[in-house]
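Only one structure is covered here, and it is reproduced in the block below.
All protein chains but one are shown at their positions in the complex.
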Amino acid sequence: MDFDLNDDQRLLKDSVERLITDKYGFDQRRANMAAPGGWSRTMWAQFAELGLLGLPFAEEHGGFGGGPVEAMIVAEAFGRGLVLEPYLATVILGGGLIRRAGDAATQASLLPQIASGELLLAFAHVEPQSRYELHNVATIARQDGARWRLEGDKGVVLHGDCANKILVTARTAGSTRDRTGIGLFLVDVPGEGVSVRGYPTQDGLRAAEVSLAGATGIPLGDPANALPAIERVVDEALAFLAAEAVGVMAAMHASTVDYMKQRKQFGRAIGDFQALQHRAVDMLVLLEQARSMALLATMMVAEDDPVERHKVAAAAKVQIGRSGRKLGQEAVQLHGGIGVTMEYMVGHYFKRMSMIEILFGDADTHLAQLAEGSGVLEAA
Amino acid sequence: MDFDLNDDQRLLKDSVERLITDKYGFDQRRANMAAPGGWSRTMWAQFAELGLLGLPFAEEHGGFGGGPVEAMIVAEAFGRGLVLEPYLATVILGGGLIRRAGDAATQASLLPQIASGELLLAFAHVEPQSRYELHNVATIARQDGARWRLEGDKGVVLHGDCANKILVTARTAGSTRDRTGIGLFLVDVPGEGVSVRGYPTQDGLRAAEVSLAGATGIPLGDPANALPAIERVVDEALAFLAAEAVGVMAAMHASTVDYMKQRKQFGRAIGDFQALQHRAVDMLVLLEQARSMALLATMMVAEDDPVERHKVAAAAKVQIGRSGRKLGQEAVQLHGGIGVTMEYMVGHYFKRMSMIEILFGDADTHLAQLAEGSGVLEAA
Amino acid sequence: MDLSFTPEERAFREEMRRFFRTEIPAEIREKAGKGEHVSKADLITTQQAMNKAGLATPHWPRAWGGRDWTPVQTYIWLDEMQTNSVPAPLAFNTSMVGPVIAEFGSEAQKQRFLPATANLDIWWCQGFSEPGAGSDLAGLRTSAVRDGDEWVVNGQKTWTTLAQHADWIFCLCRTDPNAAKKQQGISFILIDMKTPGITVRPIQTLDGGHEVNEVWFDEVRVPYENLVGEENKGWDYAKFLLGNERTGIARVGVSKARLLRLRELAKLERIGDKPLIEDRHFREKLTALEIELRALEMTQLRVVAGERDRPRGVPNPMSSILKLKGSEIQQATTELLMELVGPYAMPYHAGAEPEGDNDPQSIGPEYAAEAAPTYFNWRKISIYGGSNEIQRNILAKAILGF
Partner (left out) sequence: MDLSFTPEERAFREEMRRFFRTEIPAEIREKAGKGEHVSKADLITTQQAMNKAGLATPHWPRAWGGRDWTPVQTYIWLDEMQTNSVPAPLAFNTSMVGPVIAEFGSEAQKQRFLPATANLDIWWCQGFSEPGAGSDLAGLRTSAVRDGDEWVVNGQKTWTTLAQHADWIFCLCRTDPNAAKKQQGISFILIDMKTPGITVRPIQTLDGGHEVNEVWFDEVRVPYENLVGEENKGWDYAKFLLGNERTGIARVGVSKARLLRLRELAKLERIGDKPLIEDRHFREKLTALEIELRALEMTQLRVVAGERDRPRGVPNPMSSILKLKGSEIQQATTELLMELVGPYAMPYHAGAEPEGDNDPQSIGPEYAAEAAPTYFNWRKISIYGGSNEIQRNILAKAILGF
């Protein structure tokens, strides 16, 4: 039991935080958002240079063999910076799926391309009827000679508009909500039968609607049983998002406390008012509880038992979702008028937090699912 | 639309409040509790003298023809006084059941006895398995020649230990949770086959466990279909309890505000601390929302449509339950140490509030049931 | 005590309902009900239809179009307006500057401004808040210095709602910087927005919309006669203005319409193998909110009924409860819509911006488009018009006696 970072981790943390401090101020971020595609290729190259894009991959694949703690360090810093680039989509989700579902050859071919920054990926799972269920898949994959052809509509594909390849869930057997009969297919973009319509999301990031009309897909792993690998990678994404949320929340809290010390009303700093101090304290408690859950999710995400692993990832999503919403609303409220404008960072944090709440299932959804089980405590 | 009391109502309010102020101080209440049976026969006689025991009954039955507003006035004052006497059990529940389910002769015979104070009643509906379901009745009533004999166990019968007659729900047909086949029977106490074990409840009132082993019961109304009348009377009891809760909450709130103005720490009244002021304000909002719901329940309880009537009564129970719990906990907290002792009134209010929460179903139970329906708003 | 409406009141409600449903264009009500952007032209159309029927300014003095209604009638009018998703008459005109001019203005000001204000021929905006004077409004610094027949105004106002549409602004300006208390020495001045030296800079809100602005005054010359009432008495008029007509503040009708709509939408949205409306957790959340709203409706009626016995223009501190609880409920409806919509709350629709040109209905279900913008935008409800913290201070002092 040791919460200290080792030397490599500390180095990583310092360098990512420095990058965010130097290159991800309010104005720079706005400039990045205004770049073609809504994010900065220059930043992406810097991420590659720092080794961030290959962080979780093995050295033989151009990576650094980083584990959950390394991912957490990056996520938290990215949360503070409200990073726009497709790290979650490409490295955590795309790279994760290739690592967990792809064969050795695919890994050897694609992972180095991710690490170098050439390859951008996206993961297409949401469908109009699916809501947050990963196994709710109506998109069909049919064998056509040696090829698989995909047919269906995918929505809110994170960074789907910049991806060179999209990882698509599609059904090869069974009916829409069956847990088996789901495959994962690599689809090249642009490609015949693939149409991608990109748009900004509410937090200034990007997503796309993807239509598949007979598009060719190459199966990644078992085309009849990709769900276990997908669920594992989504748990990793939940741990990443939890840490990103901690970064976002910590920044909102710090901004609120600062603002309270500076802003004067009735001849004194509003931070002198005890009622507001106590609310800032309640925000601190929310933050620290969320941080604890993010740590726990980080600790458990490498767990092989899918039930225990998912339980903690889902619990973290519940905690983050609830704490983050409350903390974010309080941060905006305590900033007053400027909190609801685009001109101050706190509102942007609030918007990102609101989208993190939604990604891969909101708090109520995960709580409902957890409640079906036997609880989240370890029996004595 | 007029929230003012008419002259008679104002007179009633004045006289009940004066009675409470003069006769129901902390020490007098404690003395009443120490009396045999846990409440004061002298007070009961005064209630009779003031006309309170016959308030809801027709003049021909020795009553005053009071309606829901009159009941609300009494309930709220009793809430402030934490009245121990069996008014709810005898007048609202017992008298209500006789009015709603009894035939003319029964009414003519029993209601005057209630009004004069001679007759004490109790309503036995809870069973070990029933929880809060009124239609969950395992106690059996069997016809034995001209008589009905009852068999079963009833629990937590409010003021069951002082009642001369107990109104017992018993099943004449169907299975335990059927809505039909339930009768209501008058059982004399003492009586053969009736055993009553009294005890104090957590709020200092009284209740009893009642065992029926072949006891004789006289049916009140249709022995196969008493549930509609029972549900109506329980809605009336819910409206009464809502108003009583408002009295309790208002007293807790007033006590808290007073205490905050008097209690000094760090050289100033704790009421000078803004964080505590804001909490007292949040309590005020809870109180006023609860008061509004109690008013609405009062307004709707005479409604003949059972669905609309029950909807509002249940909604009031939800509101009262949630507001009351939160307000009570805050009242105790803001009183500090003395709030958790028997030596200060606020704790006794808190305990009564906690029992009101439970009576005839807690907030979660009513919310769950309401949520099955089509909502509580009136469509435009 | 009679808690039901009289037959006359019920007939009045019918009349209002019929008017709103037949005389206000359905497409405007529909847009408003869905939370979509309602244009300047829509607001003018609506208010002029109401004004024509004498329903835009019922609380004004009778001589200027008022109706001498009872508080209950005013409540019913407002409730029907909100429940039927009719955009309210522009508050700056009918609830703020209009009553102030009617009460304190000169005869010439009344003639010149009141009919045009009632009919929205003049669009007013409010110049109160400043960067350094938000909750602490009396700390304002925009100055007006007399120079012969003119005022010379310098300074900056902020959070000026819809200033981009406004023809005129009513401003609080400091006219006596040496007054003993900061509430003294403030005057209430009417300024034509076309006057040279005025600059309007938009402030983009979180949802991407343009509702509020900064307004800069640089040596702006205003006729002296545009002063309302007496010099240095502006604070009194502002208090009168803010105390006016506070019962609508709970926006019960708006929340009611939204909750009814949520219930309908939850029948369309699916969770797992069933409609969301059959999900117990969602239903319980929705029902709990409906209960809070019914209680608030009753609280509002109690305040309305109490108006009868209160002096005019003196705000009832109980209305702070309406603001607190009303804002909580309104905000909760936006959270519930976010939850209802699920992943399709994420796309940002440029069409959600006022005067935007995208088609907001092209991504995900139509009703999803407004979910996040409304959630973000409505955080303002607990901030503006006296933040909820200020409301708590008012209640602590005025009701609890701290």
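Some points to look at:
For reference, chains read A, B and C in written order, and residue numbers begin at 1 within each chain.
Simple rule for what comes next: a residue touches a chain if its C-beta (ideal position, glycine included) is under 8 Å from a C-beta of that chain, and two chains touch if they have at least 3 such contacts.
The structure presented is a predicted model; accordingly, all values stated were derived computationally and were not measured.
Within the complete assembly, A:D2 is the residue of A:D2, A:D22, A:E59 or A:E192 that touches the hidden chain.
Seen across the whole complex, the unshown chain contacts subunit C at 280-281, 284. Seen from subunit B, the chain kept out of the figure touches residues 126, 128-129, 131-133, 136, 155-156, 177, 197, 199-202, 204, 207, 209, 264-267, 273, 275-276, 325, 329, 332-333, 336-337, 339-343, 347, 350-351, 354-355, 358, 362, 364, 368. Listed for subunit A, the residues touching the missing chain in the whole complex are 1-6, 9, 69, 257, 260-261, 271-272, 274, 277-278, 280-282, 284-285, 288-293, 295-296, 298-299, 312, 315, 318-319, 367-368, 370-372, 374-377, 379-380.
Quick note on the criterion: only the chains that are shown with their structure count from here on.
With centres defined by CA atoms alone, the chain at the far end from subunit A is B.
With centres set at the average Cα position, the gap from subunit A to subunit C is 38 Å. Subunit B and subunit C have centres, each the mean of its CA atoms, that are 43 Å apart.
Among the residues of subunit C, those touching two or more other chains are numbered 389, 392. Residues of subunit A in contact with two or more other chains: 273, 275.
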